[in-house]
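Here's a structure for you.
The other protein chains are all here in position, but one chain of the complex has been omitted.
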Amino acid sequence: MTITMVKKRLANGGACKKCDQAEDMLKTRQLWDRIGRVAWADETNPDSEGNRLAREHGVELAPFFIVEDNGHTKVYTSTVKFAQDLAAQSSAAPTPSSTDSPVRGRLNDPSVVRYSIPADGLERVPPRDVVKQALLAFGEKCGIAFSGAEDVVLIDMALKTGLPFSVFSIDTGRLHPETYRFIDKVRQHYGVEIHLVSPDPLPVEALVRKKGLYSFYEDGHQECCEVRKVSSLRRVLKGYEAWMTGQRRDQSPTRTDLAVVAWDTTQQRSPGELCKFNPLAAWSLSETWNYIRANGVPTNELHERGFISIGCEPCTRTTRPGEHERAGRWWWEDATKRECGLHVPHVDRGAGI
Amino acid sequence: MTITMVKKRLANGGACKKCDQAEDMLKTRQLWDRIGRVAWADETNPDSEGNRLAREHGVELAPFFIVEDNGHTKVYTSTVKFAQDLAAQSSAAPTPSSTDSPVRGRLNDPSVVRYSIPADGLERVPPRDVVKQALLAFGEKCGIAFSGAEDVVLIDMALKTGLPFSVFSIDTGRLHPETYRFIDKVRQHYGVEIHLVSPDPLPVEALVRKKGLYSFYEDGHQECCEVRKVSSLRRVLKGYEAWMTGQRRDQSPTRTDLAVVAWDTTQQRSPGELCKFNPLAAWSLSETWNYIRANGVPTNELHERGFISIGCEPCTRTTRPGEHERAGRWWWEDATKRECGLHVPHVDRGAGI
Amino acid sequence: MTITMVKKRLANGGACKKCDQAEDMLKTRQLWDRIGRVAWADETNPDSEGNRLAREHGVELAPFFIVEDNGHTKVYTSTVKFAQDLAAQSSAAPTPSSTDSPVRGRLNDPSVVRYSIPADGLERVPPRDVVKQALLAFGEKCGIAFSGAEDVVLIDMALKTGLPFSVFSIDTGRLHPETYRFIDKVRQHYGVEIHLVSPDPLPVEALVRKKGLYSFYEDGHQECCEVRKVSSLRRVLKGYEAWMTGQRRDQSPTRTDLAVVAWDTTQQRSPGELCKFNPLAAWSLSETWNYIRANGVPTNELHERGFISIGCEPCTRTTRPGEHERAGRWWWEDATKRECGLHVPHVDRGAGI
Partner (left out) sequence: MTITMVKKRLANGGACKKCDQAEDMLKTRQLWDRIGRVAWADETNPDSEGNRLAREHGVELAPFFIVEDNGHTKVYTSTVKFAQDLAAQSSAAPTPSSTDSPVRGRLNDPSVVRYSIPADGLERVPPRDVVKQALLAFGEKCGIAFSGAEDVVLIDMALKTGLPFSVFSIDTGRLHPETYRFIDKVRQHYGVEIHLVSPDPLPVEALVRKKGLYSFYEDGHQECCEVRKVSSLRRVLKGYEAWMTGQRRDQSPTRTDLAVVAWDTTQQRSPGELCKFNPLAAWSLSETWNYIRANGVPTNELHERGFISIGCEPCTRTTRPGEHERAGRWWWEDATKRECGLHVPHVDRGAGI
């Protein structure tokens, strides 16, 4: 298989910005060395090779990718799609070593083996190894729940395993514009597809018609979370056998017992059906942000404006100096009730399953 | 029918803020003189009449309303709901004078008469009279399309007719937080129910999964408008026989031929099925804002931050000094193509129908 | 001495907002019980007592204060000025108990006694007692340096001593608009005069003409701090025998040795001439903010937008989650050099003086 990337060279000698971004993303995903060669489309020279290739394949925008394989030629104009396909290929035939995972991955033979939660609950396993074990076992049947905040570290860790995985975000329709921008930035930076799940319109419309757009300030947030968030989660989780969140124990008094891994029985599933991983459970806020800074992970611009925990726009505020991060969520309610319903505590750690 | 409003008097002698707001809203809706008496719940006196009534009816929050009619007693704790019911009653038996409307209203006998568009197209009729004629003819079968911007004047005008009407807004899921706040402010200020229409999640999810959240910057805005806005409009308009918008001819080169009234055949309807009113078609920006200022109409706070025309957050920007208002919409596209699909030009003025 | 406060009663029965604010401030300053009586100027009754008094004394705005003392009558229309005079009177003849202060206060006989820095450096003395000892010794010859940030706690503590004191702020001409608003809010909330010190225009003009308004990003901040801040400090400190700052050891690696009290020899003074108190030296960020919250101390609105440490606008930025507070100051420079020159480390603790 031979891959040619066509980049555009501007009149001033540099490459076009989108081409450079594409190259960066491929390097981030460790796919850059799969590019056989770069052909330049010189802005000032219509006969340069890149321009010639563009005419030949009827492409109008740089960058693009030409994949030749056994006489077949495929042209990609979407770098994200190209990266997805290339990465899928790379991991198409994974041979997990026995040291990587204590169980045979589901990936190869889903009918035979179920995942067994280790007796130690992965309590002493570093986050990135928890991520790796989850993906070895479940691959793209494991959905990373990305909230548009610092849980982006899970995507960074997942990509670095080189294993397949899925990402989804619950779009409540009330996120900050900055969060939408960030979700798209992550999509482009890492070249991953993110499934944004929109709510069922009818219950949303009924609630808003009856109580307006801000009923949660008076009646509590559960009613709104249910129609915009929790029901979407139920729907999307039906497509997965495992999911993964960025929850941490230090986030809230309601999360102090959070397990690193457990069967999730809150989604009307039986033990053994849906596994939930919280790789960051034992990390602190500082450890999470140290990882972000050390790894150059992109962040939501709201974090530069005083926000720590980020949820829906009307239900999130900045935290003041010395306040705990969850003070910025549903601040008008009692601190012990600040769960949105996505993460109802579950005790079953799947002993013996 | 006797109506008692219970208000709370604070320890400092003033009324509670919500009570005052309720009173203001009822005055705005010209329903205040329907209140027979006010009973005060004195914060410092548990035996005051209002507190006694609250205990008697099991109500915990002020204000509330007690309606006694022929021995029946009904208690309202929602001021919006109370105002709606009261207004509906007021206009239950309208007797439109012949000078008000050139046609018999549909309201009384929908089976017999269809609305006839006057030969002059209402071209010389002042906006508030266009609104009145529309509501006389269609009542609550006429939906006012409220975008969360200066078209709030239509709601103000509609309320002042005392006639029934409906209001809907297309919630694309990408509006500014400020616009959501404004829509709710309008709901509370005028005591009107606003039907927020949410998009069908599947096509939205498909588009976002394939192209991300900002495809419109590259591919044009029509694709996104279709799944978030136009399809919702089609759905909601099925419930109406007429609709009303705040479009004006001075907004755009694409709107110079806008009719004040016309049969809307763009929504897969035949002439005679769906009537569209644009009462402000002939008004300028200045006339619209003069009305807003003169009538104390509430406005979207974005208008204080440089926004004139307001749509979805990623597709709206502020205008600079001396720029035309529509320069802030889909600014990356050609000025003659800046329609979102909600308002495709239609030529059929329905002569003779 | 008899004091009458005239308040305005609005038509709706409540007091006017400025009157209520004035009352709140007097309560904050524990001066409220000095008001003999309140006379109301009823908006709806020109013959009410307050209105009569207003006409009699030629006053047009509420609130105002009439002080009668031994046949003399003085009218105050400025609540801040009234509070200042009243407080000065209260503390005119303080009789410091021996337990309050280990030294005779300067206040009564400045010629005889110099302040002696205690051998223990006040290391174990709670901040509010450090403040009290400073004011007992120096009174209004002690200037509290207020930067417009969380050091507002010093003003709160000082007021609660009931002792005289002075407050100054260095106005560099480049503070955030929000900081100017906060300084004025503090002035009004506590009813204290704040001396804003402006820089000498000539060196500022020379620097800006030569290097523009942002030379510090390239040449370091010392040059700009010198002309806008440090030289102003030198000027203002000439009028004081002691000063007080909100510096804390946990703010910076450059402040770990900060003394609670020391002779300040950096301002071209000899030991014994200028005493510097840092009552919060041993407090952490959290302790400071706990005091703010527990005491309802007003805060700079920037603290709600991600700012912790606050200085000049171009030289301050927000801190991200998990960052140290001083990461928001002169962030482009090395962390060990982030002092503005106001607080050059000084080692002389004045032993034996």
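Note that the chains are named A, B and C in the order they appear, and that numbering of residues resets to 1 at the start of each chain.
As a working rule, contacts are C-beta pairs under 8 Å (C-beta built on N, C-alpha and C of every residue); 3 or more make two chains touch, one makes a residue touch a chain.
For clarity, every value in this text was computed on a predicted model and none was experimentally measured.
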For the full complex, which residue in C:Arg52, C:His195 or C:Arg234 touches the chain that was left out? C:His195
Looking at the whole complex, which of C:Glu23, C:Asp171 or C:Glu325 touches the chain that is not displayed? C:Asp171
Note that subunit C touches the chain not displayed via residues 80, 171, 173-174, 176-177, 180-181, 183-184, 187-188, 193-201, 204-205, 208-209, 212-214, 313-314
Residues belonging to subunit A that touch the chain removed from view: 12-15
For subunit B, residues touching the missing partner are 150, 285-286, 288-290, 299, 303-308, 317-318, 320-323, 325
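The rule we apply is simple: only the chains that are shown with their structure count from here on.
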What chain is the most remote from subunit A, judged by the mean position of CA atoms in each chain? C
For the homomeric pair subunit A and subunit C, should the interface be classed as same or different, according to whether the shared residue numbers exceed half of all numbers used? same
Expressed in whole Å, how far the mean CA point of subunit B lies from that of subunit C is 51
Counting in whole Å, what is the centre-to-centre distance of subunit A and subunit B, each centre being its mean C-alpha position? 39
Subunit A to subunit C: how many Å between their CA centres? 49
Per-residue multi-chain contacts in subunit A, two or more chains: none
